[in-house]
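Missing here is one protein chain; the remaining ones are kept as they sit in the complex.
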Amino acid sequence: MERAKISAYQLLVLIFLFEIGTAILVPLAIEAKQDAWLAVLIGLVGGCCLFWIYHSLYSYYPDIPLTEYMQRILGSVLGKVLAFFYVLYFMYITARVLRDFGEMLIIAFYPETPLFAMNVLMVLVVVYTIRKGIEVIARTGELLFIIMMLIGISTIVLIIISGIIETSNLEPLLEKGLKPVIKTVFTQTLFFPFGEVIVFAMILPYLNQASKAMKAGLLGLGLSGLVIALIMAMNISVLGVNLISRSHFPFLSTIQTIEFAGFLQRLDIIFMLSTVIAGFFKISLYFYASLIGTANLFNIKNSAQLAYPLGLILLILSITIASNFSEHVYEGLQIVPLYVHLPFQVIIPGLLLIIAFFKNRKEQRKRNS
Amino acid sequence: MSRKSISLYLIIASISFLSGCWSQKELNELAIISATSIDKNEEGQYVKTIQLINPSNVAGGLQGGGGGQSPAVTVYSVTGDSVLEAHFNASSKISRKLYHAHANLIVFSEEVAQEDGIEDVLDAFERDPEIRPTARVVIAHNTKAGDLLKSLTAVDKIPAEKVNGTLEFTEQYRGTNLEVTLQDVIKTLTSEGKEPVISGFSIKGDIEQGKKMDNILKSEQDTTLETDGLAIFKEGKLIDWYQEDMAKGVIWILDKIKQTDVELDRDGKKNAIVYNVIRQKTEVSADTKHDMPTITINVRAEGDIREVRTSINLKDPKVILELEKELEEKIKKLLEDTVMRTQQNKTDIFGFGEEVHRSNPEKWKKLKSDWNDNYFSNLNVEVKVEAFVRRSGLRTNSYFSEMKDK
Partner (left out) sequence: MFSFLKWKKKKKNSDNQQEKSPIQSTDKLSNNIETSLTLNLEVIKQRTGNSTDFVIRPVNLGQHPKVKTTIVYIKGLVDNQTVNDFLIEAMITNPTLQEQITQQEVVDMIVKDVVAVGGIKKLSDWDELFTELMSGNTIIFIEGISVALSVSTQGGERRSIQESTTNVSIRGSKEAFTESIGTNIAMVRRIINTPDLWIESMKIGKMTKTDVSIMYINGIARNEIIEEVRKRLKKIDIDGVLESGFIEQLIEDQTNTTFPTIHHTDRPDGVAGNLLEGRIAIFVNGTPFVLIVPALFIDFFQSPEDYYERFDISSAIRLLRTIIFFISLIGPAVYIAATTFQQEMIPTKLAIIIANQRESVPFPAFIEALIMEITFEILREAGIRMPKAIGSTISIVGALVIGQAAIQAGIVSPVMVIVVSMTAIASFATPSYAVAISARLVRFIFMFSAATFGFYGMILVFIILVVHLSSLRSFGVPYMTPLAPFIREEAEDTIVRRPLWGYKKRPKMISGRNKVKQGENQKPNPPQPRTMTNSANEKGD
């Protein structure tokens, strides 16, 4: 653990930037057709419940991260093995997110550039940032949050005044009932993006006011959920469900549709700016979690030392996890949520909480008697 | 530490220099395309025509020499078995990298649209990140699509701009054409219960003459590009052309009319009163209670009287009310005629199906498989029009009234 403290507001901002990271990039929850935004909002509620689990664990062990209290709860051996798996999990998802952004840049902007070049640059920036520690990440978050907000507001204004929104695309509401929506929630939106907030189980111990953790977390989640739902609703009303389900990056298509005053057109750069910034935070925070997890597991004092070797592993992993983009997307939507996210985000933390609850009650009784 | 950072900088520097030849392209090494078109030749190959901008002939400026001596655009035609092959074949004729991102016009020939359907060629356009989804699509009427790009134009030096400008202003002031973007076409093609309509364009005059610089040196051009009707599609294939009033009716039902004119007969004089629609709102709603859905079209039009060629007392509110009634009838007839002809064509260009879908998804599931051919053509369509005359320009009564009194 480095000696650093972040404020509740910084936590909120980090959660927000982290959550919208890849969620604004992909056609999220499009299995729910025009009710995708609703699936996002219901997923948000589920995400808040998950955050409650992580927060409860945090309130039992307010000074140590997930990978360490795991060892206290389950004992040293089992806890260490599990912690190792968590580090692998964080690392794998970091690589996935990195791949997402590399692919996006190549498909939309730099068709002739190899993936390696795109990713290596991002990894260098992330490593540079990580070495500065969580306080600097948090402060960077605050600054870029302002910029993201400005971009977001101006984009929405531009979309509205260029008159491309057709709200009729959002109808009929709940065409096939709630079932497909709920199904989408439990196969996708609950885990991605909202369940991914488990990363903050590693970062919560840095918070300077433990009492504000719940409020900041829920506000951050809520704000990001609203923004994601808004963007999805906007995508649907501009492009229609058919077009979104066929596109890799619907938000890009939405922005490309903007035409205003004859010269504000092809604002692809806005898309690039907002997604790269948000993606940078997602990669950084996941990477930071795997970094402190590793340092914690192997008792390395100066975790910044690990940044370069882990960065190299991340880079190689991001290129080798899938041989083509379709495979990457298929894994991301079909396999990862159920077989990776579900156990790591829901089942294990849930079990940990139950054990921690009984353990703490026993200790309390001992103390009382 | 210092050795580490030096090696890091070296890595970054080498990556940067390596990338020099990846996605970089100087602006003056690009062939900026202003418009493309797709035709088909006798062998069944695609003919892609590209209109390139000659920057030095468009921009005047210091060194350019004012243009005027040579045409603003250069046109190349290439053939290929697929759209993309034709695109790559173009490189044997052009010294620069073809750059699509500024192409704002895509022209399909009538042939391609009638025989293969436009869905055959659209995928290549949609997939390419360079091509604008907002590029306008038109159909070349009575001419080859390639020829449409070859004609030079006078005021707008780039023909593509002239086509787009014309489309924009006819939509705005006349309401007989529609600006349709690439994305719109694809959206309506894939949509259940709506079929595309695309504006037509044609060449008036000699095609060969239009390619020459002489054509734009005259005050009256021998060869001009003009909007020409509205192409009606069914399942991606062009099946009918609507002209003038019929086209206006389509656009009215699509709620895209911004301004247009409506003429009334009076005292036995044809078109004696001209009403200018300034503002209108058209709403389509579906009633799905019965087996056969009923569609209601509600029109609310506001406008001014802008031309009077008869003696009529415009000061009298009763007369205005009377005029409004007549206008309502006239507009209603226009829309009903349009709907009837479209029902005969059995293609739902108005999106009535989408409306049914929205209001009753359950019912739509049963109807959608046979919508165009069976249900749409037998729909009950009710048109309700409200027209308001708000003003009459700078004058009240026309001088016709005074002349009559004399």
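By written order: A and B. Residues from 1 in each chain.
In the analysis below, a residue touches a chain if its C-beta (ideal position, glycine included) is under 8 Å from a C-beta of that chain, and two chains touch if they have at least 3 such contacts.
In this text, all values refer to a predicted model and were calculated from it rather than measured experimentally.
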Touch criterion as defined above, residue of A:K80, A:R266 or A:H328 at the omitted chain: A:R266
Which residue of A:L143, A:L173, A:L312 or A:I355 touches the chain not shown here: A:L143
Touch criterion as defined above, residue of A:I64, A:L88, A:I107 or A:V125 at the omitted chain: A:V125
Interface with the unshown chain - residue positions in chain A: 7, 9-10, 105, 109-110, 118, 121-122, 125, 128-129, 132, 136-144, 146, 262-263, 265-269, 272-273, 276-277, 280
Residues belonging to chain B that touch the chain removed from view: 15-17, 19-20, 23-28, 30, 32, 34, 53, 55-56, 58-59, 61-64, 99, 101-102, 104, 130, 132
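Assume only the chains that are shown with their structure count from here on.
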Centre-of-Cα separation between chain B and chain A, whole angstrom: 42
Residue ranges of chain B touching chain A (in the complex, touch as defined): 8, 12, 15, 18-19, 22-23, 101, 129, 132-134, 183, 186-187, 190-191, 354, 357-359, 361
Chain A residues within the chain B interface of the complex: 107-114, 117, 120-121, 124, 168, 171-172, 175-176, 239-240, 242-243, 253, 256-257, 259, 265-266
